[in-house]
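Missing here is one protein chain; the remaining ones are kept as they sit in the complex.
Up next, chain A:
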Amino acid sequence: MEEIYAKVPCRENQLNSLLDLLGEGDEPLPVSVFISGNMATGKSLCVNTILEHLRFKHVNIDCIECYTPKIMYEAILSGLHDDQVDMKCDSLWELMNNLNAYSTQQYSYEPIVLVFDRAERFRAMDQNIMCTFIRLREFCNLNICTLFVTHLIYDSFHFKMGVREPIKIYFPNYNKEELFKIIFIHQKAFVRHLTNNHEVDCGIKEDLERPELFANFLNAFLSVFYRPCRDLIELQHMARVNFVKYCEPIIKNEIKYNDLSKLWRHIAPILKTSLELLYLRINTSKSTAQSPAKENHEWIEPQSYNFENTLKEELLSTKTFAQSFELPYYAKFLLIAAYLASYNPPKEDKRLFMKNHGKQRKRLQQVKAKAKISEKLNTQLGPKIFTLDRLLAIFYAILEEKIGLTSNLLAQIATLVELKLIAGSKEIDLDASKYKCIVGYDFISAVAQTVGFNVRKYLYDFM
């Protein structure tokens, strides 16, 4: 018992109820159990640890791997039979036949558990299949139990009538203390990760291994990350990345390990910036551009600054990303024109882009329209489709100099489409082609800045 609790920390209640339900020895199993809970709450870990502990015969079926019923049935059968490798099984009926044949070979009332991980995938299959598995025990003479593990709640499965309700167990999220406890268990691994990748003096190594240091770091880390993210896996990953940065000044003998306030001042901006990378899994260990510590260590070899790293750096913010395209001058204006065409209503074009658009007659309707509702803004409803004619008209309106319409210019539109900045057909059919700008405001304002153009001035929403 104790070892299970040690292996699966902070899940005592769930472990107990699962253990109770499954019983021991040859006691009858429940018909089916439905286990739900948010991602990364230890559902599969609990189930597998318990089944290993009880030494029940069990088959794990990952519903992503078994994407057709046939593969799933065959996975079940090959999991049950130890020796036979190849079994053909096409339909539920054959599965039942095989299970019944299996039961006749059985002398005792051996418990068998089928675990369906990511059971939400069942919804992509015929509904009968899950209905049948929920009450599998009624169809075959085995002491069999089906466990469904999923991040969706039972209501989301939308069964038709006639489903036997399974016993439901819910896994709540880990709270802050539990997250702390769980990540803290792996303190040694974090330190090892650190010492393996850096050259560390012996004296400092001892300091790094102190649990207080890690505990302090975790407290600071969770105070920033707990709010937007509760996914243990992601938090663990981010903690690993950031712990290295936390310890950098200690390794370089700049800050003492027990100078908490200095360490906090060092890590706070780093945590803020790495918050932006949550879930994105961009490894920034080599290029810590925003880190103030950066200036102090130029010893990072310039050779390691390869293409991969530059790409990562460019992905860090929209601005650098926009600049990374290095578009030609006219292409930038074309892109801006495309953006304006997508986000402005066509009937306002005249007023926006022409010098002598005449006086606007103020009608009640327009006054009303002026009180814009934020949810109805074009920038929030998404880009609209525009034609090539309109794009070129806006392009010439915003471009101060006069240039001719050359094939070169048209080819640049095709390039923008190719780069996935504009959606549309690649070949330019001057009459029928329709386009849509698919870059965001941040991107376009970064582009506009490089050519000294104010996008906001020409957006209807901001007038």
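In the analysis below, a residue touches a chain if its C-beta (ideal position, glycine included) is under 8 Å from a C-beta of that chain, and two chains touch if they have at least 3 such contacts; residues count from 1.
We take it that contacts and distances are computed from a predicted model.
A chain of the complex is left out here; the name its UniProt entry carries, from "Notch", "CDC20/Fizzy WD40 domain-containing protein", "Mannose-1-phosphate guanyltransferase alpha-A" or "Origin recognition complex subunit 4", is "Origin recognition complex subunit 4". Residue A:21 is the one among A:21, A:244 or A:451 that touches the chain not shown.
Among A:45, A:71, A:153 or A:419, the one in contact with the hidden chain is A:153. When the omitted chain is restored, the residue from A:10, A:96 or A:397 that touches it is A:96. Considering the whole complex, the residue from A:36, A:98 or A:445 that touches the absent chain is A:36. Contact between chain A and the unshown chain involves residues 20-21, 23, 26-31, 36-39, 41, 91-93, 96-97, 106-109, 128, 131-132, 137-139, 141, 143, 151-156, 161-165, 167-168, 170, 172-173, 175, 224, 226-230, 275-276, 278-280, 374-375, 379-383, 385, 423-425, 434-436, 438, 440, 442.
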